[in-house]
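A single protein chain has been removed from this complex, and every other one stays in its place.
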């Protein structure tokens, strides 16, 4: 289990608390919120809880607030803003520079068969590159396999805003154990629905009818807002299903 | 230049679909306002109104100036609204947007030109000295319902404000500080409030207190300003979509009911605040009595 302490920007991380690698050839991994000043000073640049995972030899600052900043490999929900010769320009968060989605970055897309997306279409995509001096590039297919892997245009449904921390928890491989989320599992016993979670704090939900879709969306938002634990989520699910 | 984020096609379609089933995204009834919370600052004339996620703060301040030469017996009352990036990054500071112009015109008509505040009562020495009263409306958070919230907030602040007491002896003006004499309330003739309705499907469906997203998906809006006595001060339709006259009448009728509801909320908030002030203010009141 990772241990936690509070850090403020500018705090120097004492070398004593750094994880000791099991093998000297393993490098220490610095996650978000930390800054390395050669030779060996590590300072925090964010306010949050400092998390240390000795098993993975990693250290990072957990901060779930503010604006989403694109990172490579993140899954996100983007809205197409307009199309140009080779790209769709998509908005990941409002008021930021648009990200680029190549016309051919879809499963099996060629010049002739590529999907035609109108302005305002919703896409589920992965961030390819997010270097600070270039525009963000996103894709809707896995470059090595050429498969869509669930990404691409999303039709119908509704988008719900959640906090960045909630989105991260929803995307964990073991939602229940690590993220403490059972609300989706609970609802799935009675209601059929699809979800796509974007790391940028957006969740797309599609279900049979308006009522069901709203039910799932609201359940997620309430779990997030109130910080509900596993048992409380169970109660919420029961309450909501009864109302249906 | 930053632009306001448009909802995606999916979101728009879903919102409209839900409306056809008479469902709003936040679960409200079509004609229901969001949670309204009115609070007042420690100073007189500062009102903080929260309507759902929308939040507006109004501050009333007064100073003494010379009147306009053509209106010697009238004080000056100005309302300033500035939308800053506090509310949304799409608002640029220092540049007036269309929304801002729209907002300030409606406040101007509903509160100033409807003679809600008697400007004559702001006159101190005719032709020489008058009160210049200003209302600074600060929009802190914007999630729709701006017009309604701003109007309500400004009215609440005006009703809450106490202007310094003064007396004129032989053409000489004396203004008393709060310690010398308790400041006095403003002379408000009536209490107008705005209610905005947005409509869809050529007026077939209408909503009260729309959020930003509902507003973005709508075809147009009707603003009605009226006082709880049932007198209409302003009806304005915007947005381009066409509506039948009967729908407009129906809207005014609905707005009347809402104005009464909102008026009661303001009354209640003012009463609560007066009670809060009275607790510690007992001694002060007694002292004022003794002076006379």
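Order of writing sets the chain letters: A and B. Residues in each chain are counted from 1.
What we mean here is this: a residue touches a chain if its C-beta (ideal position, glycine included) is under 8 Å from a C-beta of that chain, and two chains touch if they have at least 3 such contacts.
Everything below uses one rule, namely that contacts and distances are computed from a predicted model.
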Exercise. Which of "p53 and DNA damage-regulated protein 1", "Ribonuclease P/MRP protein subunit POP5", "Trafficking protein particle complex subunit" or "Exosome non-catalytic core subunit rrp46" is the UniProt protein name of the chain not shown?
Worked result: "Exosome non-catalytic core subunit rrp46"
Seminar exercise, completed: Of A:10, A:108, A:150 or A:209, the residue touching the omitted chain is A:10
For this session: Looking beyond the chains shown, say which of B:16, B:30 or B:86 touches the absent one.
Result: B:86
For this session: With the full complex in mind, choose from B:134, B:260 or B:277 the residue touching the hidden chain.
Result: B:134
Exercise. Any idea which of A:17, A:172, A:188 or A:230 touches the chain not displayed?
Worked result: A:230
For this session: Could you please point out the subunit B residues that touch the chain left off the display?
Result: 1-2, 41-43, 46, 53, 55, 57, 59, 61-64, 80, 82, 84-89, 93-94, 134, 136, 138, 140-143, 163-164, 175, 177-178
Problem set entry | Where the missing chain touches subunit A, by residue | 6, 8-12, 33, 35, 45-49, 63-69, 95-97, 132-133, 163-165, 169, 180, 223, 226-232
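Here is the rule we go by: only the chains that are shown with their structure count from here on.
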Exercise. For subunit B, which residues are in contact with subunit A within the complex?
Worked result: 2-14, 17-18, 21, 23, 25, 27, 89-90
Exercise. Any idea which subunit A residues touch subunit B in the complex?
Worked result: 79, 91, 94-95, 118, 120-122, 154-159, 204, 210-211, 213-214, 218
